[in-house]
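Removed from the display is one protein chain of the complex; every other protein chain stays in position.
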Amino acid sequence: MIEISHVNKWYGPTFQVLKDCTTSIAKGEVVVVCGPSGSGKSTLIKCVNALEPFQEGQIVLDGIKVNDPKTDLPKLRARVGMVFQHFELFPHLRIIDNLCLAQEKVLGRSHAEAMAKGEKLLKRVGLTVHANKYPAELSGGQQQRVAIARALAMDPIAMLFDEPTSALDPEMISEVLDVMVDLAREGMTMMVVTHEMGFARKVAHRVIFMDTGEIVEDAQKDDFFGSPRSERAQQFLSKILSH
Amino acid sequence: MKYNWNWHIFFEPSPNGTGNYLDMLLSGLVLTIETALLAWIIALVIGTIVGVMRTLPSKTASAIGFCYVEFFRNIPLLVQLFLWFFVLPELLPRSAGLWLKQMPNAPFWTASIGVGLFMSVRVAEQLRAGIGSLPRGQKMAATALGLTTTQAYRYVLLPIAFRVILPPLTSEFLSTIKNTSVAITIGLIELTGQARAMQEFSFQVFEAFTAATVLYLLINLVVVIGMRLLERQVAIPGYISGK
Partner (left out) sequence: MFSNFDFDVIRRSLPYLFLDGMTFTLTLTALSAVGGLVFGTALALMRLSGFKLLGRIAGLYVDLMRSLPLVLVIFWFYFLVPYIGQWLTGASRPIRVGAFTSSLVTFIMFEAAYFSEIMRAGIQSISKGQPAAASALGLTYSQSMRYIVLPQAFRNMLPVLLTQTIVLFQDTSLVYVLSIPDFLGAASKVAQRDGRLVEMYLFAAAVYFVISSLASYGVRRLQARIAIVR
């Protein structure tokens, strides 16, 4: 489903943020990407739907080359859902309109169709009563659930999560993770940048560990938590699991 | 487009008999600069007083400041100039009114004072915002050291606030220069007025206005460069723009 091969990316002439990153995610697979801040994990996930350009290597999404200038990027992006660290709901639109906008303008669905789909997904994330509110009137956890619903409304073939819980207050993290766990159990293809190792243990198939722009570890979940091979991954795990 | 350009027009003698058209424009330029400088001094002095008044804890002081600002901000500059030039002499006692009307260079003094008062409101508002942006601890610290309110403003608040608002003050000074051209309506033959006169005498519309445009651009350039140098001169190391 997602093939990342030998991706290199520089900021400016000298600062390399991604170093020869290669991995792949199969249909229905849930892959967690973790690593210290500045390790390039957020950059990598943004390269997958070309929100960030990269200079070398290639990424193929469902058979389509992301970095091919001939690729219709809006069309490609519409098929991959993305959830951001800071939710990025559109503050000038009501919750339900946040869900409908791209359905209508990108997929060309009728307003009635989009509304029906939107309402169904709001129900699914348990926020039906807030349909007519504005994003700023919701808590962070609620906003992030709306953001997930907004991405699902496009019927994506895969979902990308960029630190979906790191901007949330601790008591709101679980409501968002619950939605993600359900999604994973339904067989959605997911690439998740997160430090939530509980989530990784519960539903991930594989864990990728990145440091200073490199993929240091790419292992089945049980192998990763059982016996991570690299010293850096061991250190990282001991730091975030020790408390 | 059919228009007969004649760039030699500047060196043809002007009908006022004191030189060529270029001399005419340059004398306008000098008058623009003189008027603007006097207006700017007035704007700075009164603007500082009013701006400070609006930040004082005294309700009366800030109310007076507010009324002053509202009065000068909500009447067009052109109308204000008419009030000073045509209306004020009639409202004064006969002898004072007569003295005003017969004053030599009446347009110059009216323009300088009128534009100065108009711009003083902008200076006051900038300064109020500048003082408001300072950490509240500054004033408390000054007072705690035993400084009187006057001393606190004189030695602590104003020196910092003026540095903060130097960039917006630059553009207010530029506005002052531009606004002197409104005085063309009370008979001040400054740069725009001379360009207009040249157009009427010579019929070379676009040469006259092009020359005035170039001269205004030059003034702008000089002011911007001058203010940059000043900003660098007074910058406080490690504070705001003082890198």
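The letters A and B name the chains in turn, as written, and every chain counts its residues from 1.
By definition in this document, contacts are C-beta pairs under 8 Å (C-beta built on N, C-alpha and C of every residue); 3 or more make two chains touch, one makes a residue touch a chain.
Because the structure is predicted, anything quoted here is derived from the model rather than measured.
Engineer: Check each of A:Arg77, A:Arg145 or A:Lys221 against the chain that is not shown and name the one that touches it.
Structural biologist: A:Arg77
Engineer: Which listed residue, B:Thr60, B:Asn74, B:Gln102 or B:Gln233, touches the chain dropped from view?
Structural biologist: B:Asn74
Engineer: Have a look at B:Ala129, B:Val205 or B:Ala235 and name the one touching the chain we're not showing.
Structural biologist: Only one listed residue reaches the unshown chain, and that is B:Val205.
Engineer: Determine which one of A:Ile2, A:Val17, A:Ala102 or A:Ile215 touches the chain that has been left out.
Structural biologist: A:Ala102
Engineer: By the contact definition given up top, give the residues of chain B that touch the hidden chain.
Structural biologist: Residues touching the hidden chain, for chain B, are 1-3, 70-71, 73-80, 82-83, 86-87, 90-92, 174, 177-182, 184-185, 192, 195-196, 199, 205-206, 209, 212-213, 216-217, 220.
Engineer: What does the interface between chain A and the hidden chain look like in terms of residue numbers?
Structural biologist: 46, 49, 51, 73-82, 84, 86, 88-92, 101-102, 105-107, 134, 136, 150-151, 154
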